[in-house]
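Missing here is one protein chain; the remaining ones are kept as they sit in the complex.
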Amino acid sequence: MTISASPAASAASPASPATAGAVPDAQHLVLTLSCPDRPGIVHAVTGALARRGGNITESQQYGDDETGLFFMRVAVLTRVPRGELEADLAELATTYEMTWALDEADRRVRTLLMVSKEGHCLSDLLFRAKSQGLPIEVVGVVGNHETLRDVAEFYEVPFHCVPVTRDTKEAAEAELLRLVEELGVELIVLARYMQILSPALCTRLRGNVINIHHSFLPSFKGAKPYHQAHERGVKLIGATAHYVTEDLDEGPIIEQDVTRASHADSALVLQRKGQDVERRVLAQAVKWHAEHRVLLNGRRTVVFA
Amino acid sequence: MTISASPAASAASPASPATAGAVPDAQHLVLTLSCPDRPGIVHAVTGALARRGGNITESQQYGDDETGLFFMRVAVLTRVPRGELEADLAELATTYEMTWALDEADRRVRTLLMVSKEGHCLSDLLFRAKSQGLPIEVVGVVGNHETLRDVAEFYEVPFHCVPVTRDTKEAAEAELLRLVEELGVELIVLARYMQILSPALCTRLRGNVINIHHSFLPSFKGAKPYHQAHERGVKLIGATAHYVTEDLDEGPIIEQDVTRASHADSALVLQRKGQDVERRVLAQAVKWHAEHRVLLNGRRTVVFA
Amino acid sequence: MTISASPAASAASPASPATAGAVPDAQHLVLTLSCPDRPGIVHAVTGALARRGGNITESQQYGDDETGLFFMRVAVLTRVPRGELEADLAELATTYEMTWALDEADRRVRTLLMVSKEGHCLSDLLFRAKSQGLPIEVVGVVGNHETLRDVAEFYEVPFHCVPVTRDTKEAAEAELLRLVEELGVELIVLARYMQILSPALCTRLRGNVINIHHSFLPSFKGAKPYHQAHERGVKLIGATAHYVTEDLDEGPIIEQDVTRASHADSALVLQRKGQDVERRVLAQAVKWHAEHRVLLNGRRTVVFA
Partner (left out) sequence: MTISASPAASAASPASPATAGAVPDAQHLVLTLSCPDRPGIVHAVTGALARRGGNITESQQYGDDETGLFFMRVAVLTRVPRGELEADLAELATTYEMTWALDEADRRVRTLLMVSKEGHCLSDLLFRAKSQGLPIEVVGVVGNHETLRDVAEFYEVPFHCVPVTRDTKEAAEAELLRLVEELGVELIVLARYMQILSPALCTRLRGNVINIHHSFLPSFKGAKPYHQAHERGVKLIGATAHYVTEDLDEGPIIEQDVTRASHADSALVLQRKGQDVERRVLAQAVKWHAEHRVLLNGRRTVVFA
């Protein structure tokens, strides 16, 4: 399974042989869906699950009055083969024009981390994945410099140095896509990766690439946000995790947070304070994404936290 | 309608004539329930609502693995007379051993505020009820001093002075209960009321009295928490909104928050900083309660925020 | 004493007869100053105070490496007539090219509040001034609508309705200046006042007018920030208290804070959540200003919190 334009479609592809064959043990599944809002959706969905003996352990929903779209996330414990559930859901999906995905609740999402020279987000994500239950499996780290190779290797994750210059950008992105295919990558996290992905790549990977921006967007878009913040004299600085789109720094926001700044903080001090916020915000966004708690709603996100 | 031992029972009492007679316009209802956890509850409940043409606009649930209890809050838009829905739900309630309540989503809960001399919580709640959509109707203010009469009267709310001394405590509580009956009070908020309610009264009003404690419980129980906090040299001070029970300062917590303290803060400064937290925390707890977002789970609460 | 272009000059004007005549009781004074940075300033200033038997109770300073400016705030307990101290300080000021001000530590600053129709900041400031030690004396409320007259009058503060239309704007500002003179106003607080002051007025009152902007500046400048925030899908909303300058929403920031927003929050809900932040941020900024803790440093502020 790998990144595709529609995560729902890929996740809803035929179940793996391991789960499709015989009656399995009870497993914990997560269903996410969105569709035009109308009466009866919740009942229909919970019905499809209940008829298969599923016990709903979590359920959240949201209807957006402005767009007329309905969003839902349901966690269910069931002994029914996943393939059968998927068949039922596919039928419902037609009726209700749903985009949907079904996944194992605790499956670690195959993740590629991309970095440049700053290691605070990389170290943090690798530590959380190893020791604190962050549900991602880091299948590789791509750096456009060698700087952070040792960090990746300490965590026993393969490091791929893919330098980027104006002339090699196209080749670098081809290499990246090759790695995505080869490693079965489902999620890419730009963990302080200082290169801009091409519009074509952004479009192709839409909804599957998370970036951490080192400012409280939409303030201080673009370069050197801590210098901008210092110059403006703000009293809080922040960070923003968002999906990457072809509009730089304009992608749907997943999470934001701030910390207090003082008149005495130089741009360097702001940067260090900010790095704490960056890694916290990014880890939260990655966790929510990997738990299937983030749904795209146009330029915005629905987060079933 | 007035406070009773079981809020579910009272809320589920026969609908008022206004809504029970003819087919009403679409109305927004909120159903809250708890029962022993087992498969099928969500489907059964959403089914009961769907069969009546209800459109679920919000739904949250929680299963407590330790107690085996299941909690749910559903908001639904429906044109069905409320009495018919209640009949369906009563049947479900028997099957699933549910405690439940159905109420109009935007109905203002009839609320009695109790105060002593400090007015920050009183002013805040009255202002929010009048101008900021806090869904309570303040039907009276009871003070054991005259100090805050003018505040109540500015907001055109009757003020009842019910002094309390050791000798008059019993009579004062009788007077309080008389007011509760007479005014149809559903919720009592102790908005910095410095008297302790008797165990009998606490038991009788259980789940319907919210207190604000001026510390981050369970730290600094009892008297003069800001002095205790100052003495201990804590770096954050807080406040706690909780349901009142016969165990002083031990009732189920609804909401808490903190603010930063410094070594230079005297007990008086801590108190002033704390008052900001108190009024914010209390207003949040009252809002959640009035929106039927708080369910009792033994010594704890479930808050569907 | 009234607003002038240079607060230092006005505050350092000849002491009032009450304090200049005979040896007074010990009084608590606050000295604020800024000047080009160079060695010896702190010693010279503390020396001037020590020679007069002053006991320094608080002292903060900041040297801005970028502008080469030095800022200081000293609180001192002294029995020396204020006039004598001022003479000493005036001499120092010449040597060190200081801008400076000396004031009583606990004197309530004469403040004019300006409002339109939303009362949350007005109610809050009046309550804090009356009951929670906010060191301002509210000498009047100016509204461009009648809406909030009753709030002002409840707190026994004169309310002046000064409507503003395109045609009457000039006259309205003249009337405002007349009130400033007549009431001896030292500080103007725009407590959700929805008119824009003319550049000439902004310049004239520079450093003495505090505005609350209902966004986390520099995000969402201009109109309807909560709608902009909702549209952009931010996960935190905020408010900013700043000095008013002729560049709209660009004045030096005094204080900012944020609160959490959710995908489910409508623009109206964001507005209500935001109002809580607005009043808290504005009250904090006014408190710091009134305690002489805020010094202007070009486009930024130094806040000795």
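Per-chain residue numbering starts at 1, and chain names A, B and C are given in the order in which the chains are listed.
One rule holds for everything that comes next: contacts are C-beta pairs under 8 Å (C-beta built on N, C-alpha and C of every residue); 3 or more make two chains touch, one makes a residue touch a chain.
As the structure is a computational prediction, the values presented were derived from the model and not from experiment.
Among A:E137, A:E231 or A:D276, only A:D276 touches the chain that is left out of the view. Among the residues C:H43, C:K117 or C:R178, only C:H43 touches the chain that is left out of the figure. Hidden from this view is one chain, which touches subunit B at 62, 65, 216-220, 231-236, 238, 252-258, 262-264, 266, 297, 299-303. Taking the complete complex into account, residues 38-43, 46-47, 49-50, 53-61, 63 of subunit C touch the chain not shown. Where subunit A meets the chain that is not shown, the touching residues are 119-120, 123, 127, 131-133, 150, 154, 272, 275-276, 280.
Here is the rule we use: only the chains that are shown with their structure count from here on.
Measuring from the averaged C-alpha position of subunit B to that of subunit C gives a distance of 38 Å.
Averaged C-alpha coordinates give centres for subunit A and subunit B that are 37 Å from one another.
Across the assembly, subunit A contributes no residue in contact with two or more other chains.
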